[in-house]
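With one protein chain held back, the other chains of the complex are shown just where they sit.
Let's look at chain A:
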């Protein structure tokens, strides 16, 4: 793997950890037992545009980071991002647009996060639904932000692709 991809992945992982920690007070939404920070998925989503390997790394790295910083429940939910990040990256690699990849991975993301929290004592169907629906809305909001950012950084991404 090239040093550039590792460096990009490292910086995106850093951002994936910083956004919830820094902006939790401004953009935090807590509807117990669900919690989320708007824009926290953006770095993982942007990593999808680089390569499936980097998408895996950023999602896995942020999951490890959350496990280290915030404990196993949030770490497990973050680990589910690996699934939608890698699938989305593969779609983009096969020629689909970023927007299409974001839309297609929305249900996968919501479903996987709803499933994982059942292991941590969320035995009620309602808890799974709350987390699932909340994640879907969260994915949608972050997808819009990621698209806006992507168009802004498209020049840089283009430059990287041609090197």
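Structure notes:
By our rule, a contact is a pair of C-beta atoms (placed from the backbone, for glycine too) under 8 Å apart; a residue touches a chain by one contact, two chains touch by 3 or more; residues count from 1.
Note that contacts and distances are computed from a predicted model.
For the chain that does not appear here, its UniProt entry gives the protein name "Energy-coupling factor transporter transmembrane protein EcfT", which is one of "HEAT repeat domain-containing protein", "Cytochrome ubiquinol oxidase subunit I", "Na+/H+ antiporter subunit D" or "Energy-coupling factor transporter transmembrane protein EcfT". When the full complex is taken into account, the listed residue touching the unshown chain is A:57, out of A:57, A:78, A:91 or A:114. Of the residues in chain A, those that touch the hidden partner chain are 1-4, 6-15, 17-18, 21-23, 25-27, 29, 32-33, 38-39, 42, 46, 53, 57-58, 60-61, 64-65, 67-73, 120-124, 127, 141, 145, 148-149, 152-153, 156, 160.
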